[in-house]
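Right, I'll just put the structure down here and ask away after.
Note that one protein chain of the assembly has been removed; the remaining protein chains are unaltered in position.
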Amino acid sequence: MDALLRLFSLIPGWDQNVPAWASISLAGLLAAGLCLGFISLGPVGYVYVERKLAGFMQDRLGPMRVGPWGLLQTIADTIKLLFKEAIFPAAVNRPLFVVAPCLVVIGAFMGFAVLPFSPTWQGTDLDVGAFYVIAIGSLSTVGLIMAGWASNNKYALFGAMRSAAQIVSYEIPAVMSLIVVVMIAGSLSLQQIVAAQAGGLHNWFLWKFFPLNVIAFLVFFTATLAECNRTPFDIPEAESELVAGFHTEYSGFFFAMFFLAEYTEMFVASAMVSVLFLGGFAAPLPVLQTVAGFDIGPVWLIAKAWALVFVHMWLRWTLPRLRVDQLMHVAWKVLLPIALFLIVVIGGLLTAPATAGGFPWDPWFGWPLTALLCGYLMLTALRAWRWHARQVREAVA
Amino acid sequence: MTPAEICTKLQEKFGADVVSALVEAASPYVVVKTERIAEVAAFCKADPALVLDNLLCLSAVDFHKEKEPRMEVVYHLFSYTHFHRFALKVHVPREGARVPTVEATWGAANWHEREAWDLFGIVFDGHPDLRRILLPDDWEGHPLRKDWTDPDFYRGMRVKPTEQMADKAMKGEEFGTGPFQHDPFNAHVPVSGGEA
Amino acid sequence: MSATRPITSADTVGWRIDDIGPDEMILSMGPQHPSTHGVLRIELITDGELVRDARPHIGYLHRCFEKHCENVDYPGVIPYTDRLDYVASMGNSLGYCLAVEKLLAIEPSPYVQTIRVIMAELQRIASHCVAIGTYGMDLGAFTPFLHLLRDREKILDVFEWTCGARLLYNYNWVGGVSHDVPEGFVKACREIVSEFDQITYPELVNLLIGNKIFISRTAGVGVVSRELAISYDLTGPNLRGSGVKYDLRKDEPYSGYENYTFEVPVGEGQYGPKGSCFDRNWVRVVEMKESARIVSQALDRLEKLDKTDVREKVPKRVKPAKGEVFARSEAARGNLGYYVVADGTAVNPYRVKVKSPCFTAMSAFHHVARGVMIADIIALIGSFDVVLGEIDR
Partner (left out) sequence: MKTWFADLWSGFYTVLVGMDITWRHLFTPKVVLQYPEQKWTLPPKSRMRLHLKYEDCIGCGQCARACPVNCISIKADKRAAGSAPIYAANGQAIKLDVKVFDIDMSLCCYCNLCTYPCPTDCIYMTPEYEFASTDIRDHLYRFAKPDAVFLTVNPKPPAPAPAPAAAAAAAAPKPTEGGAA
């Protein structure tokens, strides 16, 4: 919003002629429009990427028909979904049935208000930004329960109950590991959390108090995974058990809204993880922060968020899903104790003067480990490629 | 144990209730008096020398052309202890057939007996849940009996296989898609045109 | 607990409201449900996520196979047997042919028997690929399913190459097989087997079977005790998962199975009580490996044997004398029994009864399903590996 306001003031005579409230409202509307465009178009990309990834991991090709390499497939699907009839089963509670998907979308959408894309590109820098995202994220639970109840379907009800239990449980480890970051940064404002991580990859909170914060990162990431209802925590939809869970009865546009919300939530959660642990809009190297004088912070944030979205998808196509009691077990008996332990330990370390700024070895681990991970992935990819090439050679021979 | 030994053992225990026996053939069996089959079954499972603890198959056969028409229920047994096989049979009349259930002895008999009831109409006395299993609950008759004839309609739908398209074509009839044509509930469904 | 009230034959439709307790709910799962492996309907009485009682309803796929059999001649039954267990057709027709051969006292030549063994074992691998793959899918893991189907396709390619059909082969005939193996068959099979051993099997074990989530979803769930398994006539991998080391290929060898060395895997209960869903699947996985072993041995044997006409012993007209036979064979899903009665006058079988392994496995379902969770019901159906075509016949 600040960036927009500054853009306005570049127009000659704007500041003199337009009252402040008007320009702020206009900037707010424009920002909301930008976000809306982003979240509506984003899923088109995610869905395509997800389907392609799923295909490749399963030795398939994924969508290939509509457009070159199936690029237009999701657009075609979106059009189909928008024009399809929204079927209302006879026994649904109509008002709730309609309101529920809207609520879910609103819950997902409101997270964008505080996501810092750069020091200036941010809806608003709330002092409690971190908690705001978490709080708003659970608004969608209300929508899910509404959807499950209004559908008047036992499977949908099961899905709704499961999702309520799941999201409420996973809030807690998420918040607990969030507290670790907040303690280190000394603020709940997302801008200040990012500012504390500026200056290169080794400054990211991921590598602070190595390896404690890595664990905190994993806990937080797992919890967000669960809050997005993604495999292995996708039990609210669990298509092999509950048909489609809470959105069993939805079709057409309303179903598309659930879909939109799911992918938007995925992006918001991933962006939050990257803000909290991966430096947000801060570049891995300070040199890369600006290109030709322009701050490319948004690019970095989106790239990091997409990388994490990729991990979401990767996990989804790798793992089976947990059972509902095992899900609770993971939340309450695994993640929560770890998070509590981390709070105590890191809180203690922060109060001790010797380690208040982190362990002495912190700057030395980030780069080599990142390089190692990337190198391993590249190497295995290369080996798989070469294996492919050998197969082709043998087939030709 | 060989089939002959099993047969002797059963004859010793049950005397005249073992009606007849065929132990030399490829598939040996004894025929047991119908009323005693549950006891024979329990004995077969409990006796330490037999331990026929597994019911391989329970099948009913309708011999309607024999001199005295009858149905048979055949119990193929197996022992996971001694690895021997044996078969019991009971003869039942074709009308009003009743056989004591062996469900208490072998759990597998539960569904097999339901199937025999469903397809042959043999009532198994004492069965806990004797319902139709394969056919719809409101089906009439027992189709694996040899005197079974297809009904013309089931719930307004034609049951009999429609005459083949070729036969109809030969008679110069319009051949629609079977049940829809004759079904009063589907009378509004137009039979799509087309030339053949 | 009213759920334990004995069910009288009067209430045929299903459970009523007065059958359930105040906190309970009747959940009808299927016949249109993604995980019921066809058209199975299960009525569940649930208390929240817990299942108090379950009652399977079958028959949605009933085609009256046994009535068909009485109206076609003996070779004409074979296409119908293919359609019983449409995932493992080779095993079904093999069982039927063995029964009729026993009735006619025909013994096919060793060459034919070896071909039959190769086909049956390849089919077993293909069938278990589907079983384990769909099981993974039931638990939410989609990827192993397609990896396994990829391998199954290769096997089906070989089948198509040999007999012309991919799914419903009509390959095993009474007294022989329909076609001799084509040129290059042995090499193609060896490639399939080696690829399975080197790539698919380790990947399957690492990706799905060894996964902690998979283990915790399956181990300790749906435990079938040895007694229950025997009493309800569970056979094949379901029985061996409960720890009973019994395999017809080993204990009552047919078609020359005594010539091959292979292990019979049994459930070991690595991660919990013996006889759980994990054990049943573990047995299937190891069985695939053993089948691959049998295939490679049989291929060796096939190369050494003299080629004979595969239809040499096929009778022109199958008309057995009056008699009856009950023959079992180890199909992919368990012991498949055919009870064939011939009346000696007609070219049609007088009566064919199929003891299908899935039918008996499903009949024990309600015992195992009590007290598990809804998600486990799915895991349970999948672990019994039922094919509704065979249950309903």
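Order of writing sets the chain letters: A, B and C. Residues in each chain are counted from 1.
Operating definition for what follows: contacts are C-beta pairs under 8 Å (C-beta built on N, C-alpha and C of every residue); 3 or more make two chains touch, one makes a residue touch a chain.
Bear in mind that the values here come from a model prediction, so they are computed numbers and not experimental data.
Which of A:Tyr170, A:Phe205, A:Phe255 or A:Trp317 touches the hidden chain is settled by the complete complex: it is A:Trp317.
The chain not shown here is touched by just one of A:Val18, A:Ala32, A:Leu53 or A:Ala86, and that residue is A:Leu53. For chain A, the residues touching the chain absent from view are 53, 55-61, 64, 314-315, 317-319, 333-334, 377, 380-381, 383-385, 387-388, 391-392. Take chain C: the residues that touch the chain left off the picture are 68, 72, 75-80, 82-83, 143, 147, 150, 153, 160-165, 168, 170, 178-179, 182, 203, 206-208, 210-213.
By definition in this document, only the chains that are shown with their structure count from here on.
Geometrically, the chain at the heart of the complex, using CA-atom means, is C.
Inter-chain spacing, taken between the CA centroids of chain A and chain B, is 60 Å. Distance between chain B and chain C, defined via averaged C-alpha coordinates, is recorded as 22 Å.
Shared interface positions of chain B, i.e. residues touching 2 or more other chains, are not present. In chain A, no residue touches two or more other chains. Residue ranges of chain C in contact with chain A, taken from their complex: 25, 27, 33-35, 48-49, 136-143, 145-147, 150, 207-208, 211, 213-214, 216-217, 373-376, 378. Note for the complex: chain B touches chain C at residues 25-27, 53-57, 59, 61-62, 65, 74, 76, 80, 83, 87, 106-108, 110-112, 119, 127-137, 143-144, 148. Per the touch definition, chain A reaches chain C in the complex via residues 54, 57-60, 154, 158, 161, 231-232, 234-235, 238-243, 317-326.
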